[in-house]
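Note that one protein chain is taken out, while the other chains of the complex remain in position.
Note that the chains are named A, B and C in the order they appear, and that numbering of residues resets to 1 at the start of each chain.
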Amino acid sequence: MNKVYKDALSALEGLTKDGITIMSGGFGLCGIPENSIAALNKLGVQNLNIIANTCGVDGFGLGILVDAKQVKHVTTSYMGENKEFGRQYLAGEIEVEFTPQGTLAERIRAGGAGIPAFYTKTGVGTVVAEGKEHKIFNGETYILERALRADIAIIKAWKADEEGNLVYRKTTQNFNPQMATAATITIAEVEEIVPCGEIDPDHIHTPGIYVDRIFKGSFEKRIEKRTFRKREAITEIA
Amino acid sequence: MNKVYKDALSALEGLTKDGITIMSGGFGLCGIPENSIAALNKLGVQNLNIIANTCGVDGFGLGILVDAKQVKHVTTSYMGENKEFGRQYLAGEIEVEFTPQGTLAERIRAGGAGIPAFYTKTGVGTVVAEGKEHKIFNGETYILERALRADIAIIKAWKADEEGNLVYRKTTQNFNPQMATAATITIAEVEEIVPCGEIDPDHIHTPGIYVDRIFKGSFEKRIEKRTFRKREAITEIA
Amino acid sequence: MAWTREQIAARAAKELREGFYANLGIGLPTHVANYIPEGMKVILHSENGMLGMGPFPYEDEIDPDLTNAGKQTISELPYSSYFSSAESFNIVRGGHLDLTILGGMEVSQHGDLANWMVPGKMAKGMGGAMDLVAGVKRCVVVMEHINKDGEPKLVKKCSLPLTGMRVIDMVITSHGVFEIDKHGNGPMRLIELAKGVTLEDIRAHTDADYIVALKEEKVAA
Partner (left out) sequence: MAWTREQIAARAAKELREGFYANLGIGLPTHVANYIPEGMKVILHSENGMLGMGPFPYEDEIDPDLTNAGKQTISELPYSSYFSSAESFNIVRGGHLDLTILGGMEVSQHGDLANWMVPGKMAKGMGGAMDLVAGVKRCVVVMEHINKDGEPKLVKKCSLPLTGMRVIDMVITSHGVFEIDKHGNGPMRLIELAKGVTLEDIRAHTDADYIVALKEEKVAA
């Protein structure tokens, strides 16, 4: 059972067809599966259903698939500043389901954990609650939210071992660990693949059982908002 | 906000009274909060409601509290080989709610995550499902399970920094990370307290926000079933 | 005369306490961090998966793998921790944060908040705002007292789509500070006036029901 693939195209081979649902990790442009996104663009697969917290920017990240009109439906918490996505949305060319960020994360986790639905207070009294079952627990009202699953999850980690055990770095973790659990096939692109035994088993964020295919990618890691302070300046807190 | 306490008794000071609910981490005798259990025994607090995967053995772990008849009710997945627990249970001196191990873990997680209830397939068609709401999702039947919370969680980790960020070692993790999130006050006993900055922030299992009080304990780490193989022997798999 | 945006942020910082775990929204709320009193430890949560958010990095330490929920590059502190979005929102939804400070378009007298979409304009999404107001122990809104069309933002009932219903505990506007009993049906309580703002100014620019309950020692900043 070799999980290691040469590159994104070989890892995606035989898995894609028009109309499939894809979960894509990342928050803004941080921790996104750049290589798998580019490969999906190259493969030209159409009518994609995308589940992602944000949809990249014009010309980068998932924005590439939006620009190429490969996306039919998006489940997301925030569209970001992507102009072409906005244009397609307003023109009715792309459907969008907005789901609160925490509810999105939990719906994905539930999808991977065999939990078809859970109750949350998030969104009660808002458009998000419309049409959903309401239930009172201990005097407070909650709504029922449903699990999400995908055909393929494309995720980004820092390191993998050959078993597919993954380690993330800093805030690149975000949606990647849960998406890894919630798809029929999970493809992880990483900066380094190491032999089994090189990662301390207490440091593993995503156990290899969730990961079907891995490959070493090359990463531009574009920065969305480059903020910094001067060495001389008084410390300003972000 | 100093989270560091001298020992178990000082960490528990002002928190205990008869009839409170306590979550206690560990699986068998692995990763249990030995020091806090001993302190609860010393304090003589009565009528405890215990939430724990197992209840120790006669004379060790939670068995100490059972032996001293300090326990009124237990929510657990497995009673283990504890004879005195069994005797009190059969005599009606102690109430037991059996909940499947995975459901127990998830109920605790839900309690810490603001999720009052979730659906699961575990237990459908068994006594566990009796009296619970049933619901069909995608043609399959699930039951509704409720979140669990406690007044105090007593947990065991390997290392803490002064902020209360925790790291566990090997299979001592078990129920500890979720219990840390699901109580009004969480007390973590550890083998070592290090200054902030000494634990790589990517290696932290439990962020300090979940942890109110920490202390350095001393640990017997009794082994329940000491199994091993001979160096000369052919490898036998556990 | 009224509070500037920076003065609003400075006033909001007074809601922080030693050891608080807090989430500051994007925009004006972010500025509150600049007014954390010297020596007070406040642990900032970034909903993309971090506790202990540090200041902007030095230019030569910028790391594309370390950004905040506003997608800005940031730095870590000795007590920082990283985790997944699922864990991050367990922290939010589970009521583990002591305080969140958010921007607002409208706040109703019973604590409803609207801050994520304007009908007719393109909605960009609610991000984590609905989770924060539903989960965090105490929710404070910082905003101008009136909108660009000169209309009150403190209203009897929100006209915009809600972010949360009965979720806001306090509003700090350019004109003053209002407390809300989000579980009751009483009016807001005006507890502080901004420098140079009169009760008449408030009356003229507030749609919400409120009572004047100024705390003498706290008048003006």
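Here, a contact is a pair of C-beta atoms (placed from the backbone, for glycine too) under 8 Å apart; a residue touches a chain by one contact, two chains touch by 3 or more.
Note that this is a predicted model, so its numbers are computed, not measured.
J.: Which displayed chains make contact with the chain that has been left out?
T.: A, B
J.: Just one of B:G19, B:G44 or B:G125 touches the chain that is missing; which is it?
T.: If we include the chain that is not displayed, B:G125 is the one touching it.
J.: Write down which of A:P33, A:G86 or A:G112 is the residue touching the left-out chain.
T.: Selected residue, touching the omitted chain: A:G112.
J.: Touching the missing chain, which residues of subunit B?
T.: 27-31, 53, 76-80, 86, 89-90, 98, 100-106, 108-109, 120-128, 158, 168-178, 205, 221-231, 235-238
J.: What subunit A residues would touch the chain not displayed?
T.: Where subunit A meets the chain not shown: residues 1, 109, 112-115, 161-163, 165, 181, 195-197, 201-202, 204, 207-210.
To be clear about the criterion, only the chains that are shown with their structure count from here on.
J.: Among all other chains, pick the one whose mean CA position is farthest from the mean CA position of subunit C.
T.: B
J.: In whole angstrom, how far does the Cα centroid of subunit B sit from the Cα centroid of subunit C?
T.: 36
J.: Just curious, how far off is subunit B from subunit A if you go by their C-alpha centres, in Å?
T.: Taking the mean C-alpha position of each chain, the two centres sit 32 Å apart.
J.: Between subunit A and subunit C, what is the gap in Å from one C-alpha centre to the other?
T.: Each chain reduced to its C-alpha mean, subunit A and subunit C end up 28 Å apart.
J.: Residues of subunit A that touch two or more other chains: which are they?
T.: In subunit A, residues 106, 120-121, 168-170 touch at least two other chains, as defined above.
J.: Give me the residues of subunit C that touch two or more other chains.
T.: 76, 82-83, 89, 92-93, 134-135
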